[in-house]
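Step one of this worksheet: look at the structure below.
For this view, one protein chain was removed and the others were kept in their places.
Entry: chain A
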Amino acid sequence: MNIPGPVLILGGKSDIGLACAHAFAAEGHPVWLAARDAGQLEAAKTDMALRHGVEVETFAFDATDIAAHEGFVDGLPALPSVVICAVGAMGEQLDNERDVAKAAQVMRANFEGPATLLGVFANRMEARGSGAIVGISSVAGDRGRATNYIYGSAKAGFTAFLSGLRNRLAGAGVHVVTVRPGFVNTAMTAGMDLPAKLTAEPDELGTAVLNAVRKGRNDIYVRRIWWLVMLIIRNIPEMVFKKLSL
């Protein structure tokens, strides 16, 4: 029988990261949670170990500290079987427009940092000849909109990176999954008035990611309706789209 390998969650404090962690832990995978402040992961660690009876470890890392990436990966007990990147920060679009530093920070937190770190894992998994890499991107990356294009552009970059990585590693035994969740009921969206039919619960997303890894799916939305929504949004002619407020 196969012993389930460790799953590393980058962004282990986020609702999405934790939901993925629970889904894998429920299947017996040891879980490594990584976040900027490992101390804040203690409650989640205890909870997960109690619920699923698996080993849970926590690590500190900063996705935007690019120079530290190699060292962080070296410091892990081993190369994980699955790495899931749920790092991200939306910021406020208005702040991001007016403040160059804030915009750069959003781009770094959603694209540059996550992509370069996954790049390090990709190289090592390629050398090992096995592994799965999951990137939580966003439908916001499918087409830039006035209301969140700084965040969206970074996610667009991340989506493109993941698809390129998948293409590169297709023959190397390493599977890459892109997840475009659509709306999810999390801390990031708390207080937003989201349509219920389009809004997934975090545990739905966790199950979807688990299934995508197991079945080798490449690019998923969590709720299928998003496929249709984004098909329409992507196909609105630009001369019309530019006048819309979405």
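Quick notes
The definition used in the following text is that a contact is a pair of C-beta atoms (placed from the backbone, for glycine too) under 8 Å apart; a residue touches a chain by one contact, two chains touch by 3 or more; residues count from 1.
The criterion applied here is as follows: contacts and distances are computed from a predicted model.
Protein name for the hidden chain, per its UniProt entry and selected from "Peptide/nickel transport system permease protein", "NADH-quinone oxidoreductase subunit J", "ABC transporter substrate-binding protein" or "FAD-linked oxidase": "FAD-linked oxidase".
From the set A:A44, A:L117 or A:A132, the residue in touch with the chain omitted from the display is A:A44, counting the whole complex. Against the chain not displayed here, chain A makes contact via residues 43-44, 46-47, 50-53, 187, 190.
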